[in-house]
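Note that this complex is displayed minus one protein chain, with the remaining chains in position.
Up next is subunit A:
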Amino acid sequence: MTSPGTSETTGRAGTGHRHARGRPDPAPLFAVSGVTVRFGGLTALDDVSLAVRPHEVHGVIGPNGAGKTTLFNVCCGFVRPDAGTISRHGTPLTDLRPHRLAGMGVARTLQGLGLFRGLTVTENVMVGADRFRRSGFVSALLALPRSAADERALRERAWRAMSDAGVAEFAGRYPGSLPYAVQKRVALARALAADPELLLLDEPASGLGHDEISELGAFVRGLAERMSIVLVDHHMDLVMSVCDRITVLDFGRVVAAGAPEEVRDDPAVVDAYLGEEAHRGGSDGNDGNDGNDG
């Protein structure tokens, strides 16, 4: 995987790292405020707020069942909140639908990858770039030059995204024939092909090995040059080293929010979840990630 940014971005040493934090709250790119979701008698999210600033990597963590995926589903319009609003650039999104996200510059990867198994890697990624198409049905039916030019442009976008994610060499292959780690990068390439300003990553590190996770961390930091990222993951080392700010959920409520070191020392977080994980992470003695040195 090559770092797409121009500056050197490894771990937290990069100069552009956390530049979003010190500033006096720039207008959030994407904000969720006071969102409550109930499934029958169960409250999955209770008055949850979260603001993503431009070029920020924002982590969402919490124990299993804390509501992380539900929060993502609310952001994508798959789940309607019972209360609260979602806004983009300060404008409330009243009728959020999944198919409108791509057009608004929001891309998401799925936990289950959701690759199209009957499409080649290139075609998969081209679907991700589909929001940039310009020609319509008639030009496709008659194979007019406009349609051909459109296809070339989409192919080029797909190619760039595949090169960024390091899967260009698998262009003609079908996803089912590729190792899981490569499939994950194809899914990432598909999201990048939409050229999003906000990228939602749902457990990007699950199923990856140790080296692949560090690689992913560097890659995500590099992406922050181009977009904001919201990251849900269980790998504490990754989240602590990559994120500018972290929101911690427990039983559907926000129990802590702030910079990684603040969050890590918060007693509520230690209670809920982190204590056990942080100790385990510290005893691993992770190189390259200094997330446990505080």
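As a convention for this text, a contact is a pair of C-beta atoms (placed from the backbone, for glycine too) under 8 Å apart; a residue touches a chain by one contact, two chains touch by 3 or more; residues count from 1.
The definition used in the following text is that contacts and distances are computed from a predicted model.
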item: Chain excluded from display, named as in UniProt, from "Tripartite-type tricarboxylate transporter, receptor component TctC", "Nitrite reductase large subunit NirB", "Glutamate synthase (NADPH) GltB1 subunit" or "Branched-chain amino acid transport system permease protein"; value: "Branched-chain amino acid transport system permease protein"
item: Touching residue (missing chain; options A:M126, A:I213 or A:A256); value: A:M126
item: Among A:G34, A:G114, A:G209 or A:P267, the residue in touch with the chain that has been omitted; value: A:G114
item: Hidden partner chain, residues of subunit A it touches; value: 76, 78, 98-103, 107-108, 110, 114-124, 126-128, 130-131, 133, 135, 137, 140-144, 147-148, 150-151, 154, 168-173, 190, 194
